[in-house]
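Encoded as C-alpha cells, here's the structure I'll be asking about.
With one protein chain removed, the remaining protein chains of the complex are shown where they sit.
Then we have chain A:
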C-alpha cells in the first residue's frame, strides 16, 4: 500500500517503459500555481536525449510480435475501459491537481474536465475492435482487402488549457488503434499527465506503449517534431507553433501531422433568437475557463435591432463575477495560466482602448497576487481592430453589430481561422443556411461549446488539420494497407 502511494507521488519524473526516470541532463524545471504565483514542485526536464529514449521504448513496444501488436483489439478496449475506471476512482485527486496546476475552477475540473476524460476513454475503448478494413472487388483475378493498421510511434504535444482532457483526447484514439505514444505535456501543466502514467501502468498497458516526457516546446517538443523515428505528430496549441511543427515534419521524415490550433470564432445572434439564451451562451462561450479556449466565441455579431439590449445584458452578466482561489466554492473565475499570457492579454486590452472600442467593464488586472484579469467587455468593435482579429485567449469579450445575412457571413468568414462558429435564430432557413455557409469545423445552432466524444472536432484553414474524436478521429491514427492476392479465378 505504502509503495503504491509512493509510486503515485513520484510523478515529477519522466515516464518511459512504465518506469520513472530522471532527465538525462539532470535538469529540472519549476511548476507554478497561477493563483498565487508560488512554486508547486519541480519536475524532471526532458530534452532531446529523453525523447530519444522514449521513442526507442515506444518503437520496441510496437515491434511485430510484441505484446501490444499481438494483443486482441478487444483487449486494447478492455484496458482503455479499465483506465477510465481508474480515472473515475482517482477523480478527486486528479481534479484537485488540475485546479491547482492549471488555475481551473475546482468544480469545473471535477464535473466537466474529469467527466469528459472518463467518457472519452469509454468511447474510444468501444471502438478498439470495430475498426474495419474492407474487402474490395478489384478488377482481375485477385482477392483484395485492406488492413487498418496503427501508424506506429506517435508524438503528441499537448497544451495547458485543458491538460488532462487534452491528454486523454490524444492517447485514447491512438491506443484504441494500436499505436504507441510519446506525450509531451505543457511545461505549465505537467502534473496530471504524469499522474496518468501511474494509472496507465496500473491498468496493465505493456511497457513502452505510453511514454510521457515533460519539458519545453523548443527543446522536447522540437525533438519530437523533428524525430526521424516518430511516424506521426499530433499537436494542440497556437497556430504559430503549429506552423513550426508542420515545417519540422516536412524537413525531417514527412511524418503525418494533425494540428488543433487557434481560433477567433464568430458567434452570430439574430433578432429572432431567444435573447436570454443567446446572452448566456455567448457569455459562457467566451468566458469559460478564463477565456482560454481555442473555441472561444470571441467575435459576437449581433443583429442591429437587438444590439443595444444584447450589450446591456452581456455587461450585466459579466459584472456578476467573484474572482479568487479556484479551489474555493463561490469563485467563478480563476487566474490566467502564467505571466506571458497575462501580459499578452493586458496588451491586447490596451490596443482595444487605443483603437477606439468602447470599454464597457473590466479592462485591467485584479488582485495583488496571481495572474487575474477582470472580466472585460468591449462594444462597438470593428473588424479591423486587433481585438477583432487576433486571438486574445483571455476574459475579453468583443461585441459587434451587423445588418444583413450576406454581410455577416462574409465578415464571419473573413479570418484565417476556422475552428468553430455559432448562430442563434429560431428560423429554420437561416439556421441551415449558416450551417452550410460558415467556414468552421464545428457550427453550433442555438448553443455554444456543446461537445462530446462522439463528435469530430477540428479546424478549417489555419485552425488546424484533421479531426479529433468521433469515428473520424480514428482515421488520423490509422495507416491503410492494401493487400492484393492473386487467385486462380475470381467469382463475385
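Some points to look at:
Just so we're on the same page, a contact is a pair of C-beta atoms (placed from the backbone, for glycine too) under 8 Å apart; a residue touches a chain by one contact, two chains touch by 3 or more; residues count from 1.
Throughout what follows, contacts and distances are computed from a predicted model.
Per UniProt, the protein behind the absent chain is "aldehyde dehydrogenase (NAD(+))"; the candidates were "DNA replication complex GINS protein PSF1", "Ribosome biogenesis regulatory protein", "aldehyde dehydrogenase (NAD(+))" or "Ribosomal protein L18e/L15P".
Residue A:428 is the one among A:64, A:228 or A:428 that touches the chain missing from this view. When you scan A:32, A:62 or A:127 for touch with the missing chain, the hit is A:127.
Seen from chain A, the chain kept out of the figure touches residues 73-74, 77-78, 81, 119, 122-123, 125-130, 132, 143, 428-429, 432-433, 435-437, 452-454, 471, 485, 487-491.
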